[in-house]
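Only one protein chain is missing from this complex, and each of the others stays in its spot.
Labels run A, B, C and D following the written order; every chain starts at residue 1.
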Amino acid sequence: MSPWLLVAVPALASLVGVVVRREDRWAGAVAVLAGGLTLLLAGIAWVLEPGSTAGHVLDLPVGGLDLPLATATDPARLAVATVVALVALAVQAYSTWYLGADDRYGQFAATVSLFTAAMLLVVVSADLVLTLVGWEVMGWCSYLLIGHWSRRPEARRAALKAFLVTRVADIGFVLGVVGFVAGAGTSGLSGVVGAWREPTGCLQEQLAAGAPLPEALGACDAPDGRARTVLLVLLVVGVLGKSAQVPFQDWLPDAMEGPTPASALIHAATMVAAGTVVLAGLHPLLADSPTARWVLGVAVSVSMLLAAVLAFAQSDLKRMLAWSTVSQVGVMLSAVAAAPPADGPDAGLLHLWSHALFKSLLFLALGWAAVAAGGTAAVRMRGSASATPVLRAALLVGFLSLAGVPLVVGGVSKEHVLAAAYDGAVAGDGPGVLVLVALVLTSAATAAYATRGYLLLTAHRRDRPRAGTVTPAAPAVLWALTGASVLGGLVVLTGSFALHQVSLLWLVLTVLVVGVGVALALVGGLDRDPAEVLARRLVPYADRGLGVDGLYRRVVARPVLRLARVVAYVDTEVVDGYVRGTALATRAAGWLGSRLHRGERSSTAVGLVVGGALLLGAVGVLGWS
Amino acid sequence: MTALDTAFAASAVLAVLGGLLAVVTRHVVHAALWLVVALLGVAGALLVLGAELVALVLVLVYVGAVVVLVLFALMLTRAPAGPDLAHAVGPWRAVGAGLLGLASAGLLASVLVPLADGSVDRAQVTTTQVAGELFGTWVWPFELLSLLLLAALVGALAVARGHRSRDPKAVP
Amino acid sequence: MSTVVSVDLLVLAPALAPVLGVVLLLVGDALAPGRAGGRWALPVAACVLVGGAVAAVRAALVAAEDPARTLCLPAPGDACLWSAGPRASALQAGVLLAAAAALALVHEAAALRRDTAVTATLLLAATTGGVAVAAARDLGGWLVALELATVPVVALVALRGTRPATHGALGLLVTSLASFALLVLGAGLWLTATGEPTFSSAAAAGAWEDPQRRAVLALAVALLVAGLGFKLSLVPFHAWTPQVYPRADLGTTAFLAGASKLSATAALLVLVSALAGVVDGPGPALVLGLPAALSLLLGTVLALRQEDPARLLAWSTVAQAGWVLLPLTALSEDGLRAAAAYVLTYATATLVAFAAVSRAGARSLEQTRGLLRRDPLAGGALALALLVLAGLPPGVVGLVVKILAVSAPVAAGVWPMVAVAVVAVVLGIAVYLRWLVVLPGPRREGDARAGGEPPRGWASATVLVVGTALLAVASVLPHLLLTAVG
Amino acid sequence: MVVSLLLALPAAAGLWLVTAGRATPPRLARPLAAASALGTAVLAVLVLVTGSQVDRAWLPELGLRWSFAADGISAPLLLLTAGIGLVVTAHAWVELPPGGSPAGYLGCLLLVETGALATFTARDAVLFLVAFEVVLVPMWVLVGRYGDRRDPRARADAAGRFVLYTAAGSSTLLVGILLLVVSTGTADLRELADGAGAALGPGRQLAVALLLVLGLAVKVPVLPLHTWLPPAHTTAPTAGSVLLAAVLLKMGTYGLVRLPLATVPDGFGRLAPVLAVAGAVGVVWGGLVCLVERDLKRLVAYSSVAHMGFVVLALASGSETGVQAALLANVAHGLVAALLFVLVGGLKQRWGSVDLAVRRPALRETSPRLGLALVVGLAASLGLPGLATFWGELLALYSAWAPAGDRPRGVFVAAAVLAAVGAALAAAYALRVAGLVWAGDRPAADAGTGTDAVGVERWVLVTLAGAVVVLGVAPMLVLSSTADAVAGLGGLR
């Protein structure tokens, strides 16, 4: 079975969806069926064909460049693909209820299908260009989804911001891809990795044979180390943008303006997590480059901790989840950044897997609760889930996972991440120590805000709000995801992810850290909002994301616009000046000429003849001799 | 300095003087008369150079016909007997014209003088030879010349006859 | 020791035909003065002109291999005073046809005037000169023919007798007098420098070798170019052009713009062909290039400002004269050919434009507004002519001759001229499109034409049709034009 | 034979419509023009299938041959031109601009098409120039007569600017071609590309390349020779803008491939860094201007400047990949620009002006079809994968990063970085337009909804948007056509 099928099914579904977008029922059926089919295909592939396949599928004759556009289906990728398909299906099914009354539901469903296709493309791609394709399409879909309710100015602004911030970071991604491809002469992942790998062995042989360093470099065709570092850093910048890490983190909380299912999709399994997949693919190169690892490590360490703290202090629960996504994606990436070459990036992928499950669960449950409460502000939502058993269960499992309690899916993956970071710290050639410290602190903070979230949502409330009629699809989805979140940790037993053994020590440590976090949240008792108790003064700042939005505007948007105005002025007044100047000069010359000829005197004519002849004669005599 | 040179110099001085006065005088009639003198000087020079026929024709055609015509024209255009104040020019124009003349003469002299590297034997071309060439070799231009004269005559007559056309835009 | 040249009347026929016309007209006018307002004179003149053109075309076809030569001296001298290769013959045919076109325009206005026989006589005489100068290889014939082509035109301009016409004629007269003096002086210097009364490469080469005579030759060429520059309307010898064009009657102007330019170019080609291949270097190119550049720039810049079609065409003539001179700066055979092709194209297009203006009776560009709708023949022909002059397709022939004109200096490496040409192309397009843009529009109300309905005779229609056809054929098959000019 | 017919059919129909058939009423003229365009499109396909060519002496004195044939490089452009020809003649059912006779308008469209087809098939350098000039007058008429009615002065200015600026370019080009032809002694483009041009000395090559590049850069347009484009686009009628962007600009880039790149590779190589920087700066420049431009039509015009910057950058790289990228981006921009101009023209017709500062009901709410087309166009404009522009622009960046061996790597990498920044700017301005025009409040109930695209306009939009998607998904449609021809192009490394 070609992995292309995984991409093609949702892509086709989106195409059909666009055609039938005016018929909600058709659109929903197409979307859900395609989602189911995709999940089925992914599952079959995962179970039956855990082998790598790659090869030329399209023949793009572009001169010297080799564009294999190949795909790869190793077990880790297929596992990720499966969870992506699962989350997508959940989102599609859930939206048939959630957006059932929306006049643009058809468009939404089609966009989600396209989004899924793009993410799956990134997952199965073994080709940097192909990755870029999926990467960019996801960005565009996120724009459409966040801006789905485009009648609201906030939604429009959030969509614009999300796309522009990620696109600015993508300058780095594109350049990184182009640079790597250019260096390798091929866009195939294996080719790129092979070409840019440190040829240490060859070098050492050459040096041992007595060749001076420059010659050895020449003989081994060594890639330029500095160039590689630069390119990796560029790629990392791109990933940081899409994954909403510092300093690009601010678009993500704003993206909560989109419909909740869209948030679930974007945050859980797709766009923000895609960077992990990409960097996992390039891990052999990344592991060799301390600089790039440091850049990534510092960024994600800061991000995860900062985001966890901000999540704790949010007065809006949906935004809390958003910040938690920033934090958790940081956790995924931290595994990639810190893991030593021997460990491999799969701990990060595992966390992607688990995060996809519990984060989609949380978002979808929160969305339901928000419908019941009529808003997402913490004050409004207080106790909004208390009346619905499925919500309570879902939120419990979800927050437990988020907090990283052992045995549920989130706990399993977090332990592996911690273990990888510890290995990195031990190996000592990367940002391992920093990451480890950040991880531990983040775990505590995460546990704290998870506790806060659960407390607030399930707190006792007298009016017991309900969300009107709920079609069976929504509880079914929630139950399914709840189950998956509980049992998802078993994936480590399939061996799809290449993981190191985790000692019991980590389990204990995790419990300890989580306990500290929970205890911290419960300082004020069960009835009070922990944020009010602990971080009262931080809340207004946290709600504004520490004012980074203003920073973006001051540092990037305004200068660029000012520059644009200057350029526009220069364009019409200066560059065009030579055109207008020419016209003006011609006209002036014409005016001058007509003035000279105005009198039309005969003596002028004859004077010109005589003078001209004399001049011409002089020129001739001088010129010819 | 041979006798020919002397004779030539004399004619040349006459021609130059006549020409100078013809150019600078402010009496229009005098200008025409000084031109006669200048042309006589030129004719003399040509005679010295051995072109008798040309000299003769010059005197006959120019002095005999052209200058008379010019004089008639001056009369018909009511030229004043004294200085022609109506067409007086300012000093700048005069200086400019003088400079232009000097420059022309200088330019011409500067290219011609290097050619004059000594005395040469004056080539003898008889009038018979000239006539033979004129009616032999040069018969075609000669015939064209007759047509030119004819056309000039017809044209001058028609123009001088006045605007007898019924051009509606003619100013009466 | 007289040497009588051989005479081949058939070869001379292009020049003799207008002479025959002159004789017929004068005899006719003498026998029946003023008969029918002299209108009979014009068809007769047109017939002899067309006959002459046929003879010229025949000569051009025969001369493809070997120039038609006559007036040759016996063996020892072994030189011919009349030597017309295909290029000269083509130019002769052009002169004759252009004169015929001018006559046709005179004919249209003939109802208004009585001295048509005189007009026709003068035109024919000037045509004879233009034809003769193209084939002249000796100083005497060249000089006389050139004046024969000039003197009657001065009279023609003055013939109208109106105040504006005499003002123009006075300007033309004094310029032509000064130019004649320059030509004579130039001829004298040529003889001094080369010792030969002919325009031949051998003579020029002899003078070029000797540094002292080379300077004289330079001055001679400069003065001869200056003298011709007056006829070609080259800057700075151009000042009469905008004075005369709008003031003379349209037929005369058309003659000045067409036949006169053709004959002047023919005369110039005689001079330059003696220099081509002999002299080289930037100096000689400068003597031709300076007036060419000035004409191109000043002509277009001033044409941009004109409102009167005749005045616009006058300045356009100045600019186009620069284009004719441009390829000659290369001093090469290609340059000569390009100049000939250019001037033929220019003359045809300009005559068509004049015919259209004559039909439209327009005294300002604004009055030609809507001409395409009002008079599709005149409007369409004018549009094509303007495009040809601008060098834009569908007037492909205009573009082709411009390409030819630029290619010669490019090949010879005369880069300043090429730069000027690039500027001139752009400015030139601006000039002609400015006129073209008004042609299709609807006519404005209350914009009554001065002078009532213009004559709508068959004569100008013939000029339009023939001229347009020539331009169209040459646009499709420019090869024909280039074959004609060798 | 077929290739002669290909040129003769639109030429004959166009000439007849502008001359004898000027008075033909629209109900006859429209089908006639559309039928001619259709016939031309069929003939274009036939030419490509049969490989028809014509080659006979036309002006032997200049070594100029009447030589037309299509190869892989011209094939996509030929089809693009024929297709756009169909689109613009069909668009006459949507909009017949006032200002002159409808038949004349349609005739001018066909004449422009003729000129473009001739340019893309000419096999002789001088003939190429003649064909290059053919489009000038009809396009001038389109802009000057049938352009925006509101401001006659702006119309005259835009038309004059277009024609004079382009003429200045083509005169320079002419000088370059003539220098090339007299230096090598042949005007046959194939011979020139096969080494006749490359055999010239370095100084001569540089001179030829400089002249050719300067001349063509006006048409492309390359910064800073672009200032004719925005007024022309703003003023021209919709079909004129479409032709201008989709066909005329392509003549410049096609010329760059055919003339300097193929014939004088060394000279072109020495100019390439300058060209690359100009291209990259153009990308950023166009993007920045688009960020603050108020007139939507002008904005699209400036986005053309930016897109052509990518093409120029790719060409300058001098590698096979670069040329492939340029040709692909070229065709892609043709489609995208056509789509956007048809759209913006339609909006202008509905709204009277396309000033972005005026608040209007969101297109997404009032006219979903137009809205969808607009989103596709904008997404393509920002280089979204899956749409036409992506591949060309990505490959352009790649080829700039890995230029031919004799190019200064540093300059090119810097240019690539600049162009990548420009690509982000493209996103900014595309979304700015989307935010202002496409998304917005639901209109008040009494505001009255704007008419959505129906009939011919709808199908034109669907066709163009479909083509944009198809080319984005299957870029090999163009790439495989051009691959062999590009590989055979002289002077590539």
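Here are some notes:
In this text, contacts are C-beta pairs under 8 Å (C-beta built on N, C-alpha and C of every residue); 3 or more make two chains touch, one makes a residue touch a chain.
The rule is short, and it goes like this: contacts and distances are computed from a predicted model.
Chain not shown in the complex: UniProt lists it as "NADH-quinone oxidoreductase subunit K", one of "4Fe-4S ferredoxin-type domain-containing protein", "Cytochrome oxidase subunit III", "Glutamate synthase [NADPH] small chain" or "NADH-quinone oxidoreductase subunit K". For the omitted chain, the shown partners it touches in the full complex are A, B, C.
By the touch criterion stated above, the residues of chain A touching the omitted chain are 598-603, 606-607, 610-611, 614. Residue-level contact of chain B with the missing chain is found at 1-2, 4-5, 8-9, 12, 15-16, 19-20, 22-23, 28, 31-32, 35, 38-39, 42, 45-46, 48-51, 53-54, 57-58, 61-62, 65-66, 69-70, 72-74, 76-77, 79, 84, 86-89, 93-94, 96-98, 100-106, 108-109, 112-113, 115-116, 118-123, 125, 129-130, 132-134, 137-138, 141-142, 145, 148-149, 152-153, 155-157, 159-160, 162-163, 171.
Where chain C meets the chain that is not shown, the touching residues are 3, 77, 139-140, 143-144, 147, 151, 154-155, 158, 161-167, 169-170, 173-174, 176-178, 180-182, 184-185, 187-189, 191-192, 195-198, 243, 246-247, 308, 310.
Quick note on the criterion: only the chains that are shown with their structure count from here on.
Separating the centre of chain B from that of chain C, both taken as means of CA atoms, is a distance of 29 Å. In this assembly, the C-alpha centroid of chain B lies 68 Å from the C-alpha centroid of chain D.
Chain centres here are Cα averages; for chain A and chain C they lie 76 Å apart.
Among all residues of chain A, those that touch two or more other chains are 610-611, 617, 621.
Residues of chain B in contact with two or more other chains: 107, 110-111.
On the side of chain D, the complex with chain C involves touching residues 15, 19, 22, 57-62, 100, 104, 115, 126, 129-130, 133-134, 136-137, 140, 144-145, 156, 160, 163-164, 167-168, 171-172, 174-175, 178-179, 181-182.
Per the touch definition, chain A reaches chain B in the complex via residues 610-611, 614, 617-618, 621.
The residues of chain A lying in touch with chain D in their complex are 18, 58-65, 129, 132-134, 136-137, 140, 143, 147, 150-151, 156, 160, 163-164, 167-168, 170-171, 174-175, 178-179, 181-183, 185, 560-561, 563-565, 567-568, 571-572, 575-576, 579.
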